[in-house]
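Missing here: one protein chain of the complex. Every other protein chain is in place.
== chain A ==
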Amino acid sequence: MLRKRVIPIVLLDGFSVLKTVKFDVRRNLGSPVTVMRTYNTRNVDELVLLDIDASKQNRAIDKFTIQEIAQDCFMPLTVGGGIRSNDDIRELLKRGADKVAINTQALLKPAFITEAAEEFGAQCIVVSIDVVEEDDKFYVYSNGTIQTELNLLTWIKQVEALGAGEILINNVTRDGSMEGANVELADIVSKLVSIPVIYVGGVSSPEDAAAIAETNVSAVGIASIFHFTDATPNDCRMAMKNKGIPAR
């Protein structure tokens, strides 16, 4: 069994690191360089950096900010936000990103996933999918609304078939709540596809992260408990090892 990864998720609004609650209420947490250096110190497996305002503002995540972060970031770096073309991807890879995350553009133009994977290799294309829970069902969420006409599981299968190298599932309903991740969602998605799945959303403690890691997911993405409590990625890896799950 492959080692399960613990991935801090760092959100940006163009200027600052922030943390959302249910993709809505925001807390500004300051400098991305500071956050990166702390995670560097903690020797985490990987870092995901997403500019959540880029698509809305018709721009891509700032290449110089990425250049600054990548310069001494020891961890593999996945970068997303407003990526619309292979040129955008090329620029970010040139500035030091290892992988890119595509969300809005994948929904608008699914063929883009294939184009990107063909040019840069599937291993560097992550498709990020925002999910909401409603009446015990899961739906794709985009542009502030539930995409009722799109079946989540069909979309996930399609993303895999189109050539994505990895899927990042972001649970909007539990975002920032620190009230517990949805193990069922992690389980369903990770059994559905054979490419790696990262589950993000609602992790309440290192033990909760370990419960997610018990499913087929390859990684657990975490933000709030790292920002707001004394829990560290190392605590999460320890909790996983305590359950007999291989972690670094």
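Basically, a residue touches a chain if its C-beta (ideal position, glycine included) is under 8 Å from a C-beta of that chain, and two chains touch if they have at least 3 such contacts; residues count from 1.
Convention: contacts and distances are computed from a predicted model.
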(request) Given the options "N-acetyl sugar amidotransferase", "Ascorbate-specific PTS system EIIC component", "Ferredoxin reductase" or "histidine kinase", say which is the protein name UniProt records for the missing chain. (result) "N-acetyl sugar amidotransferase"
(request) Identify the residue among A:R37, A:R90 or A:K241 that touches the chain left out of the display. (result) A:R37
(request) Decide which residue listed in A:L29, A:L93 or A:V183 touches the omitted chain of the complex. (result) A:L29
(request) Sort through A:D62, A:D130 or A:E160 and give me the one touching the missing partner chain. (result) A:D62
(request) Over the whole complex, note the residues of chain A touching the chain we left out. (result) 14-16, 26-31, 33-35, 37-38, 40-43, 62-65, 67-68, 71, 226-230, 232
